[in-house]
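Below is one structure. I have some questions about it.
Excluded from the complex is one protein chain; the other protein chains are retained at their positions.
Going by the order they are written in, the chains are A and B; count residues from 1 in each one.
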Amino acid sequence: MKTRIFITFTLLVLLLLTSCGKPKQVLRISGSTTVLPVISKAAEIFQLSHPNVIITVNAGGSGVGFNQVANKTVQIGMMSREISKQEISKFSELKFTTHTVGRDAVACVVSSEVYSANITSLSLEQIKNIYNGSVKNWIEYGGPDRQILVIDKEHTRGTRHVFMKAVLGNKKAEAAGADLVLGSNNEEQTALAQSDSAIGMLSFAWVNSDVRGVAIVSETSKIEPTKKNVIDGLYPISRNLNLVTFEKPKALVREFIDFIKSENGQQIIVECGYVKN
Amino acid sequence: MLKINNSTFGLSYIILSKMIAGMIILTILSVLVIHSSDGFTQVGLGYLSQRWFPAQAEYGVLSLLYGSFMVTFLALLFAVPFGVCAAIALSEYLSTSYRLIVKSIVELMSGIPSIIYGLIGIVFVSQWVKDIFNLSFGRTLFTASILLSIMIIPTLISLCDDVFRQIPNDFRETAQGLGLTKFEVIFESLLPIAFPQIVGVVLLALGRAIGETMAIMLVIGGIDKIPVPFTNVFVPGQTITSKLGREISESSIGSLHFSVLVSLGLILMIVVLLLTFLTYKVFDIHERVHE
Partner (left out) sequence: MNRRELFDRLFKGCTFMALSLSIGVLVAIVFFIALKGISSVNLNFLLSKTQDFGAQGGIFYQICGSLLIVFFAGLFCFPIAIGAALCNSEWIRNKKAKRFASTLIYALNGVPSIVFGIFGLIFFVNYCGMGISWLAGSLVLSFMILPTIMVSSYNAMNNIPQMYRDSALALGLNSWQVITAVILPQSYLGMLSGLFIGLARAIGETAPIMFVATAFSGVMIPTSFWEPVSTLPTHILALSQEAINPLALENAWGTAWVLICIVFSFSLISLWVRIKINTGIIK
């Protein structure tokens, strides 16, 4: 008796699963946590008009996005940087297409307590010294007497590539002064807010009252990480937000990418705090 | 036992199941070995350095080994005294009715998923460590070891309790008959007998602790460096499991980076297997597989 109940139950579950409409088309996307909010929102809207499609989105970072496209595990990889030469050479027989869907800036961010203690701007040279460990205390730049908590990111993250290229000159540079190595934008934001003396790198759309972006000072100017400065091209640390596909995209993949590039899609980019293409 | 030779269906089902079950561990081992061969052959002695920098093809794992060792060692240091004493209380001092309740609670607690410890670690323990020890950040090797020790205490208590329970009552009665107090009975008579078994239990807990990923990954800070001086545990570090959890999806299958990571997994697995075999063969501890 019990076995019969059990078998019926299992069959019912299997039936339920397989009968939930025709098997839907699955579009898999993964990669940068900077591009993730945009794609997640866009996916929700796209699925409303395409009820037969399921779009799954995963994080992991720009490097993961690229790797998974190359391994054919996903169809679209989100990257907040360009594909690096090393990555291309690893998969030299394969062709990839990069679709730019927006622009973003990488802000050098500090904890709000540091910002209110007068560190509102730093030069690229100063940031470089902090990240390679030559400067260890905020007091050396006119701030409070506290040890700098240097937050670094995992090496394949797009945000890091762009930041390191601008600050240390080499996107794969090592940060000898790093105290913590974190992953996604969320994690970094949390750690910056939890500390009262931290410095890190974040997409400027993630800056808030606990996590402030400093202006970049050069000999001639002082540029804040604002939307206007990014649109005008003045802010020095900026990048394209890209979707990478294997060869040329077809059918569903093409449709989705076209959607992001369309008026509606670009509106989502703006709503998330980034800059239109 | 029975000779099943006149029911071919039954026989084939049973043998097939047994073979599948036995093959699983061998499959896992072979998959790991195949995918780590690249790492071992191409990096070779490069493993023995402190610099982990895949972008420049440097794969030194010493800082990972240090991290794993230190975190586990400290966790056991905190957990074993508590665990053994608590087990003594449970097995020797508590009366039967209380014993059942407390033992059930302990077993229930050992089922708390590790990600929940990770959540508590990020939100609370790292903040407390930061405040109590006046550090600039709470994500350190020390924080990880505290979380880990809380995690392995239920296992320790349960298994040590089993060990004590297995000692026949004759020993206790004889000792009491000689006029020893309860403390002396335990300390002079039971502990020495149970000692080898307890060592086995500790080794088993060690095996568990080394393999723990989630809770450690979130609170350890991810820095691939051995602290200077090496006894300073109030700095961020990295363990083998944490490194695997964070970087596996970052490398593409078939690359050298991936191969090195798999080799780390293989090393981890072999260490844990050795510890498990040691405890079963030498110390004869049979872990209740449901923990």
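Heads up, the rule we're going with is that contacts are C-beta pairs under 8 Å (C-beta built on N, C-alpha and C of every residue); 3 or more make two chains touch, one makes a residue touch a chain.
On a predicted model such as this, the values are computed, not experimentally measured, just so you know.
> Among B:G39, B:G67, B:G83 or B:G138, which one touches the chain that has been omitted from the display?
Only one listed residue reaches the unshown chain, and that is B:G83.
> Among A:N137, A:T190 or A:Q267, exactly one should touch the missing chain; which is it?
For the chain that is not drawn, the touching residue is A:T190.
> Provide the residue numbers of subunit B that touch the chain removed from this figure.
1-7, 9-11, 13-18, 20-22, 24-28, 31-32, 35, 81-83, 85-86, 88-90, 92-93, 102, 104-109, 111-120, 122-123, 150, 153-154, 157, 181-184, 186-187, 207, 210-214, 218, 241, 244-245, 248-249, 253, 261-262, 265, 268-269, 272-273, 275-277, 280, 287, 289-290
> If the missing chain were put back, which residues of subunit A would it touch?
10, 13, 17-18, 20-24, 26, 28-30, 36-37, 40, 43-44, 47, 54-59, 71, 73, 183-184, 186-187, 189-190, 193-194, 210
Assume only the chains that are shown with their structure count from here on.
> Could you please state the distance in Å, as a whole number, between where the Cα atoms of subunit A are centred and where those of subunit B are centred?
The separation of the two C-alpha centroids amounts to 35 Å.
> Show me the residue ranges of subunit B that touch subunit A in the complex, using the header's touch definition.
For subunit B paired with subunit A, touching residues are 53-56, 122, 126-127, 136-139, 221-224, 235-236, 246-247, 249-253, 255.
> Under the definition above, what is the set of subunit A residues touching subunit B in their complex?
60-61, 63-64, 67-68, 70-71, 86, 90, 146-147, 149, 154-156, 172, 174, 178-183, 190-191, 194-195, 197-198
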